[in-house]
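The structure appears below as C-alpha coordinates.
Of the protein chains in this complex, all but one are displayed in their positions.
== chain A ==
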Amino acid sequence: MPVIVVEVMPKAELLDPAGKAVATALAKRGDGEFTAVRIGKRFELHVDEVTDAVLAKAQHLAEELLSNAVIENVVRVYAAEDAVA
(Lines give C-alpha, C1' and ligand atoms only; values in the text may rest on other atoms or scores of the structure.)
Protein backbone atom coordinates (compact mmCIF):
# COMPACT_ATOMS: atom_id res chain seq x y z
CA MET A 1 0.00 0.00 0.00
CA PRO A 2 1.60 3.30 -1.04
CA VAL A 3 2.08 6.00 1.54
CA ILE A 4 2.89 9.69 1.46
CA VAL A 5 5.50 10.59 4.02
CA VAL A 6 5.51 13.99 5.70
CA GLU A 7 8.57 14.94 7.72
CA VAL A 8 8.33 17.83 10.19
CA MET A 9 11.13 19.25 12.34
CA PRO A 10 11.06 21.87 15.08
CA LYS A 11 12.68 25.10 13.93
CA ALA A 12 16.41 25.12 14.57
CA GLU A 13 16.28 28.14 16.88
CA LEU A 14 13.78 26.46 19.23
CA LEU A 15 14.70 24.49 22.27
CA ASP A 16 14.26 20.73 21.79
CA PRO A 17 14.44 19.42 25.37
CA ALA A 18 13.69 15.82 24.33
CA GLY A 19 16.52 15.85 21.80
CA LYS A 20 18.83 17.42 24.34
CA ALA A 21 18.02 14.70 26.89
CA VAL A 22 18.84 11.99 24.34
CA ALA A 23 22.12 13.71 23.43
CA THR A 24 23.07 13.83 27.11
CA ALA A 25 22.26 10.13 27.50
CA LEU A 26 24.42 9.29 24.46
CA ALA A 27 27.33 11.25 25.89
CA LYS A 28 26.99 9.40 29.21
CA ARG A 29 27.10 6.06 27.35
CA GLY A 30 30.39 7.13 25.81
CA ASP A 31 28.83 7.85 22.40
CA GLY A 32 29.91 11.46 22.47
CA GLU A 33 30.68 11.59 18.72
CA PHE A 34 26.97 12.38 18.31
CA THR A 35 27.25 15.96 19.46
CA ALA A 36 23.57 16.92 19.24
CA VAL A 37 20.19 15.26 18.69
CA ARG A 38 17.04 16.86 17.37
CA ILE A 39 13.74 14.99 17.33
CA GLY A 40 11.10 15.59 14.68
CA LYS A 41 7.97 13.88 13.39
CA ARG A 42 7.27 11.52 10.51
CA PHE A 43 3.68 11.12 9.32
CA GLU A 44 2.72 8.25 6.98
CA LEU A 45 -0.48 9.05 5.09
CA HIS A 46 -1.86 5.87 3.54
CA VAL A 47 -3.47 6.27 0.12
CA ASP A 48 -4.92 3.91 -2.49
CA GLU A 49 -2.91 5.55 -5.22
CA VAL A 50 -0.32 8.31 -5.37
CA THR A 51 -1.43 11.01 -7.77
CA ASP A 52 -0.27 14.59 -8.29
CA ALA A 53 -3.55 15.76 -6.76
CA VAL A 54 -3.18 13.68 -3.62
CA LEU A 55 0.48 14.70 -3.27
CA ALA A 56 -0.50 18.36 -3.58
CA LYS A 57 -3.20 17.86 -0.96
CA ALA A 58 -0.70 16.18 1.37
CA GLN A 59 1.69 19.10 0.89
CA HIS A 60 -1.13 21.50 1.75
CA LEU A 61 -2.14 19.49 4.85
CA ALA A 62 1.50 19.26 5.91
CA GLU A 63 1.72 23.04 5.96
CA GLU A 64 -1.75 23.80 7.33
CA LEU A 65 -2.42 21.07 9.90
CA LEU A 66 0.43 18.61 10.41
CA SER A 67 2.86 21.43 11.19
CA ASN A 68 2.62 24.90 12.69
CA ALA A 69 4.76 27.33 10.71
CA VAL A 70 5.44 29.39 13.82
CA ILE A 71 7.36 26.58 15.48
CA GLU A 72 8.04 23.91 12.85
CA ASN A 73 9.24 23.39 9.30
CA VAL A 74 7.94 20.85 6.80
CA VAL A 75 11.19 19.19 5.70
CA ARG A 76 9.90 16.86 3.01
CA VAL A 77 6.69 15.45 1.52
CA TYR A 78 7.22 12.39 -0.71
CA ALA A 79 5.62 9.18 -1.92
CA ALA A 80 6.96 5.83 -0.70
CA GLU A 81 6.21 2.27 -1.74
CA ASP A 82 5.05 1.17 1.66
CA ALA A 83 4.90 2.10 5.32
CA VAL A 84 8.16 1.68 7.20
CA ALA A 85 6.72 -0.70 9.76
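Observations on the structure shown:
In this section, a residue touches a chain if its C-beta (ideal position, glycine included) is under 8 Å from a C-beta of that chain, and two chains touch if they have at least 3 such contacts; residues count from 1.
Rule of thumb we're sticking to: contacts and distances are computed from a predicted model.
Choosing from "Sigma-70 family RNA polymerase sigma factor", "Endospore germination permease", "NADH-quinone oxidoreductase subunit J" or "Phosphoribosylformylglycinamidine synthase subunit PurQ", the protein name stored in UniProt for the chain missing from the display reads "Phosphoribosylformylglycinamidine synthase subunit PurQ".
Among A:12, A:53 or A:70, only A:70 touches the chain that is left out of the view.
Although one chain is not displayed, chain A still touches it through residues 14-15, 17, 65-66, 68, 70-71.
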